[in-house]
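One protein chain omitted, others in place.
Chains: A, B and C, in written order; residue numbering restarts at 1 for each.
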Amino acid sequence: MSKQVIENLRSTFGDRVDISEHNERRVYVTVSNEDWIPVTRHMYEVEKGRLCTATGSDRSTGIELLYHFGMDQHGTVVNIRTTLDKPFPKIESLTKYYPAADFIEREIFDFLGVEFTGHPDPRKILSSHDRPADFHAMRRDE
Amino acid sequence: MASTLGLILSFLIFPGLLFTAVGGLATQWVDRKVSALVQWRVRPPWFQPFADILKLLGKEIVIPVGAKRAGFFLAPLAGLAAVGVVSTILWLTNLRGVGFVGDLIGVLYLLTIPSLGIILGASASSNPLASVGASREMKLVLAYELPFVIAIFTAVTKVSPMTLRLDSIIAYQEANGVLLGNASCILAFIVCILVAQAKLTYPPFDIPEAETEIMDGTHMEYSGAALAVIKLQQAMMLFTLPIFFITLFWGGLQFSGWNILYTIVKYLIIVTIIVLIKNTNPRVRIDQAVRFFWGPISLIAVIGMVLAILGF
Amino acid sequence: MSTTIPIGPFHPVLEEPEYITLQVDGETVLSADIDLGRIHRGMELLAQEKTFDQDCFLVERICGICSASHSWATALAIEDAAGVGPTPRARYLRTIVHELERLHSHMLWVGLAGHIIGYWTVYMWGWKYREPVLDALEAITGNRNNYAWYCPGGVRRDVPDELWPEIMKQMDEFADNTNMLIGAVLDDPVILGRLKGVGILTKEDAIAYGTLGPTARGSGVDIDLRRDEPYGAYAECDWDVIVQPDGDLLAVSVVRLLEMLESVKIIKQCIQNLPGGEIRNEIREVPRGEGIGHVEAPRGESFHYIRTNGTNMPERHKMRAPTFLNIPSYRPRVKGETISDATVIFAIIDPCYSCTERMAAIDPTGKRIANGHDLIKLSHQKTEWLKKNI
Partner (left out) sequence: MGATSWGFKKSLWVFHLNAGACNNCDIEVLDCLCPKFDVERFGIKLVGSVKHADVLLVSGSVPRKVVPELIEAYEQAPKPCAVVALGACGCTGGIFKDGYNFAGPVDKHIPVDAYVPGCPPRPEAIIGAIVKLIGTL
């Protein structure tokens, strides 16, 4: 089912994208920070993928961002992964091209402190107001 | 002197405040019973409305910060007194035939004072939601006053020696048949029922106190005795409006022998109609309500008036 | 001049404490903003301290109405990571309970929508027809909701066979009552007046805002996970996805009402050809890796991602409920509508804010940071560190 999606990705991005197929309905694609926006825009605009959600996790290698795109016509989930460096993670925001990412990115900023440049409304979304401004629940490097 | 004392007493006790309050609360029980039947529910016990009012009297009155204390309390009291006076006039004309020229006009004016009371009270309570409720109440009053007055005056024109006295209307109806008999007054009666629905702020026109939209809108900030006054005033309005329509269209209240049963049945029919309308449709938006009252309802009222002039 | 109308945090129309501020000019709404976070219970921190079995149990408390969908999605995610599938009987049983939950969730919404537009009778009737569904759920799983019944590899308890004829009869009654309710609701001019042409969400906006479930299907977006990526026993039953093109409140209501009839069809087919056999595949060992499980919950797709590190506890469990993506979709809907419509618009996505917030903290080197104080102390240290370095 996901063969066709993988061909498209390989044809457009060549070796900048390394694809590992977990099983025929789950594909994990690792991308560098610079190609992040082109690949995610490709997934939304060209492949018509639907951004289910994004998982941010604080791993030893750095802050890992995992955007899950549900491909409804093929019935597969394509996950785009990138790793940001630790103390001050920073990446360009997808909300300008895909409004659905608005709340998702605000949540990751709220709990991981990832700064999304160009996000229209970068406020915290879930933490309570009496928390200190730089309090990020998911960060564990302090 | 004795007659003024008698009048004051009759205002305070017999047909006035106390009697109407008891009658209104009993009618509210009928309202709850009918809606419980429609919704497959068991109705609350007969003393429920009385328990509600008694409990509210025992509660603490919370005054919101920044509320204009005088307007906040006096406005509902004015509404309560107005409904009391209307009920006294109606009952006196029906029982003792005591009336004065233009008491019909007086009743019409007094029936709008409760709405004004609620508007003043809500805007005095300095709460944004209550002010939205007050502005909605104003729009609603503007919407239904026009057809209401036209409908009342179709009854007046139908009465051959055009009079503005309630007791002469009743006398005319005793002489030559109930006004509801002819077409024009049936239209006027329908208009009056729908306007009563809006005056009582029952669904589908309970927009000013929409519980789920603006949290009980107008009387949101009231609590304790102040809220009891408002609930009492609504109950008394539910009691007096049907009686007002009976005196105008259905030959007044007669209490001689078999007629008592006939009057009670007439009264219950009107209350059941109002409650059934309440339970069978949702709340309309304020602009739909205004369009509804100025559109079709005013048209019906005007047609009724024209028919009355032509003589049917 | 625009005043701000607060709706919430404690408001009869919202089941949960959400603070929505409407910028209002007279009666028309200019814009609306929502402040979430009042139910944020740090669910994902708790998930990282639970074993896989307990995780399915914990995840049911995300939201009272769609508890089966969250625990099924977690079970699917764990099975995806472990590479083990459920037994056929378990797949059918899971589908039956999930569709029963869709019935009770949609009927609950019909009642609440009736309550919001002031129609008490629809509210009472809707919830009266919902009670037999809850009794059926209680007969199968032992509780009205929060079933504690889904677990990785299958289901916990089997269902005696003499239960099914009774449930089949209830399903027929439910279908007749729903048809009657649909007839009563859809041709009542006043309800149509309140719902038709109000709060329109175009198909492009629906896709752009990533809306899910009935909210998206009401705007013509033809997505339904049960058909796109069949899990459970949906592939073996024939049913069709309800899509309405015009995207106003009426379309979304019609989608939900007709979906109930589809669910009844699915339940009946699943009961008829329910296979025998084992109800659970024992999952001995979950290797290091990642697993994704997503399920079509009554309000849309609920998405669960689990990363395992070989132990029997998830290292990272990301949960996202459908309402989180449905909430932004009311901004295009609410512009230009009146206040009374604004509340109906919030209710149209059947918001389940409890789903929307779970979030968590950390547990890398065994140093468990559980309560708030440690976190605050840590953040203070960080601020001092920042002040020194900048």
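Quick note on the criterion: contacts are C-beta pairs under 8 Å (C-beta built on N, C-alpha and C of every residue); 3 or more make two chains touch, one makes a residue touch a chain.
Computed from a predicted model, the values in this text were never measured in an experiment.
J.: Given that one chain is not shown, which residue among B:Ile150, B:Met220, B:Leu248 or B:Val284 touches it?
T.: Per the contact definition at the top, the residue touching the missing chain is B:Met220.
J.: Write down which of B:Leu12, B:Ala51 or B:Val149 is the residue touching the left-out chain.
T.: Final answer for the missing-chain contact: B:Ala51.
J.: Which one, C:Leu58, C:Val97, C:Ile279 or C:Leu325, makes contact with the chain that was left out?
T.: The one listed residue touching the chain not shown is C:Leu58.
J.: In terms of residues, what is the contact footprint of the unshown chain on chain A?
T.: Those residues of chain A that touch the unshown chain are 127-131, 137.
J.: Against the chain that's been left off, what residues of chain B make contact? List them.
T.: 32, 36, 39-45, 47-48, 50-62, 211-212, 215-216, 220-224, 227
J.: Name every residue on chain C in touch with the hidden partner chain.
T.: Here the touching residues of chain C are 9-10, 12, 15-17, 37-43, 45-46, 49, 58, 61-65, 67, 108, 111, 123-124, 127-128, 131, 144-146, 352-354, 359-361, 369-372, 375.
Everything that follows uses one rule, which is that only the chains that are shown with their structure count from here on.
J.: Line, ring, star, complete or other: which one describes how these chains touch?
T.: Looks like a simple chain-to-chain line, open at both ends.
J.: As a quick test, compute the distance in whole Å between the mean CA positions of chain A and chain B.
T.: Taking the average C-alpha coordinate of chain A and of chain B, the gap between them is 62 Å.
J.: For chain A and chain C, let me know how many angstrom lie between their CA-based centres, rounded off.
T.: 23
J.: Hey, which residues of chain C end up touching chain A in the complex?
T.: For this pair, the touching residues of chain C are 36-37, 40, 42, 45, 80, 83, 207-210, 223, 225, 228-230, 289-290, 292, 294, 301, 303, 305, 307, 316, 318, 320, 324-325, 327-328, 357, 359-362, 364, 369, 375-376, 378-383, 385-386.
J.: Quick one: which bits of chain C touch chain B in the complex? Just the residue numbers, please.
T.: So the residues of chain C touching chain B come out as 3-6, 11-13, 24, 27, 114-122, 124-125, 128, 188, 190-191, 193-194, 338-341, 343.
J.: Using the touch definition up top, name the residues of chain B that touch chain C in the complex.
T.: 35, 38-41, 128-129, 132, 135, 203-204, 206-207, 210-215, 279-288
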